[in-house]
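== chain A ==
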Amino acid sequence: MSMNRRDFLSRTAALGVGAGLLQLNPSAIVSPAFAQSKPLVFLSAENITGNWDPTAHTTLSQKNVEGFVMGFLVRNPMTVENPDEVVYELAESLKLIDADTIEIKLRQGVKFHDGKDFKAEDVKATFEYGSQPDRPAQWYPGPTETLTITTPDDYTVVVDTSKGGYPAHLFMFLAGFLPIMSSADIAQGPKGPISQRLNGTGPFKFVEQRGNDTVLEAYEGYFKGKPVIPGINFSFVGDSTTRMLSLMNGQASIVERLEPEQVGTLEGNDKVAISRVTSVENKYLWFRCSKAPFDNPLVRRAACHAIDRSVLLEVLGDAGAASANFVSPVKFGYIDLPNYPEFDAEKCQALLAEAGFPKGEGLPPLEYITSVGFYPKTKEYGEVITAMLQEQGFQVELSVLEIAAWNERLYDRPGGGPGHMIDCGWSTGSPEPDLILRTHFHSSSKRITGIEDKELDASLDKERSAATLEERKTILQTETMPMIADKVPALSLFTSVMIHAHDKSLTGLFIYPDGSMDASKATLG
Partner candidate 1 sequence: MALLSFLARRISQGVVIIFLVTLLIFTLLRVVPGDPVRLMAGGMAPEALIEEIAKEMGLRDPILVQFGRYMTGVVQGDFGQSFTRPASGASTGGTGFGDSSRGDRADVLTLIGDTLPMTLQLAALAVIFALIITFLIGTPAGLAPNRWPDRLAFYVSSIFVSLPNFWLGIVLALLFSVKLGWLPAIGYKGFAYTILPAIVLAIELSPVLIRNLSGSLSAVMQSPFISFGRVRGLGRRRIVYGHALRNASVPLLNLLGIQISGLLGGVLVVEFIFDYPGLGLLTINAVLQRDFPLIQGIAIITSAIFVLINIVVDLIASTIDPRLEY
Partner candidate 2 sequence: MISVPILSVRDLTVSLRSEEGGRNIVSDVSLDLAPREIVGIIGASGSGKSVLSRALVNWIDPPLEIASGSVTYKNENIFTLPPRRMRALRKEIAYVGANPQGALDPTLPVGRQIVEKIQALVPELSRADAERRVIELLAAVRIPSPASRFHEYPSQFSGGMMQRALIVDALATNPAFLVADNVTQPLDVTIAAQVMRLMRELTERFDTAVVFVSSSLPILNDSADQILVLAEGRIVERQVPERLVHSPQHPYTTQLISEIPQIWTDTAPVVPKIPRQGTPLISIKNAFRTYHVRKRGTFASYSEVRAVRDVSFDVFPGENFGIVGESGCGKSTLMRLLSRLEMPDSGSVICGGQNISRLWRADLLKFRKDFQLVLQDPFNSLPPRTPIGEIIGGPLRVHGVRSADQRRKQVLAVMEEVGLASSLFDELPLGLSAGQRQRVNVARALVLDPKVLIMDETLSALDQTEQFKLLKLFSDLQTKHGLTYIFISHDMAMVRRVCNRIAVMYLGEVVEIADNTKLFFDPGHPYTKALLSAIPTLETRRYDPEECLLDGEPPSPIDLPPGCGFASRCPKAFGRCRVETPLLMPDGPDGEAACFLVPSYPPQPVTAAAA
């Protein structure tokens, strides 16, 4: 039922965009009296990369920092209730002129933190720079040469994708999470200032990196008005208990990625408030599809049927939400797939037998790699999954590695990545589903799974090239996603729920489903 509602909404959204109607404002949340207060101390569970270039990483914690500092054309609050909501920030409108052309009108009088005026050249530069194939973040539907970007005036950008053969509407979502960089910085190349510091139009200014602390201060020139809180200290604290302790003794104002049990403890604490956000992040069990035995879809499906996801959710408690698709419910095109593999011992055994491994006999010993992980419960549910698979006759051995070792083994390499299964989550602050589907399941990228499958490629290309959002969603929901669910190169286990705990006196903070925040209206103490 709810599905239909969402369909409806998204449809209207799509059209609405076309008509340039949509006007909504997240700052409906709270607009408190201006009161000078101490800087906000944010404790992050994940460390940042060494490189401030927003296109150089896919690291969530650093995206959070960008969320404070950088400006965006639009933001997508992506709430489950209203997944397709769009909030205009640097852009005043996104207009789809035809299938291959989109016109972006920009807000005037915005300044970068370094004083440069925000103009169309910056958007153009950002798009072109970010589309370079060697940029790790890989936001863009196609490489730079497939784009033709023109700037009729200082506040208008026109993107033409006809060369690339994919529709321009893809930029609607992309616009939602592109930090707009200063063309001046980009001009100096990837090794230039862009990698040394953040320079954006957001509510907070990047001051310095002090050891593990990223120091930000309020930016008077912010176009929505100077934030109330004087600044933000964003620092990395690896240990969840430590984070929680420092919140409890008042040293931190907000901490992320709480363990569900900690939620239990903190709810008793009257100085602390909890916020839960269904995130854009799903966690997956990735199969190494390029080597035996998981090169055989039957075995993969068997494994999937061996896993009872409801139990995992029990383990995760508040930290996980059920989902039956390869993308998070807050993403475009989400649907509870009817053919998504559920726990079913018979089916599992049947498939095993069919694949020639009755009761798992003849299967090689399998290694399941996971990390000690900064995600809640990673190790725990790893143990559970191992147990479940073993019950069905898979001889699985769990390797819990410390982050670096896990990271080093994570991705596909010639001859298939290490181990046979590996645990990892994937999250992108945009409704764009391809950021997962295409990245992982298209043979041109096949990040972790190493799968190469003509049908999948075809289907993925097809949905990408759909003329309208409308059409694209249909293809996704009726062809691509079901096909993936049949071939299960990876099993999406659940959708993470981001649990933040913060000082009760902290109000007016909006947390996006990718964990980044809008603190421009927040007050503290």
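The rule we apply is simple: contacts are C-beta pairs under 8 Å (C-beta built on N, C-alpha and C of every residue); 3 or more make two chains touch, one makes a residue touch a chain; residues count from 1.
Quick note on selection: all candidates are chains of the complex that A comes from, given by their letters.
Keep in mind that this is a model prediction, so the values were computed, not measured.
Interface remark: chain A makes contact in this complex with candidate 1 (options 1 or 2, touch as defined above). Remark: chain A residues 46-53, 56-59, 61-62, 134-136, 190-191, 195-196, 208-212, 214, 235-239, 241-242, 245-246, 248-249, 251-252, 402-405, 407-411, 413-414, 447 touch candidate 1 in the complex.
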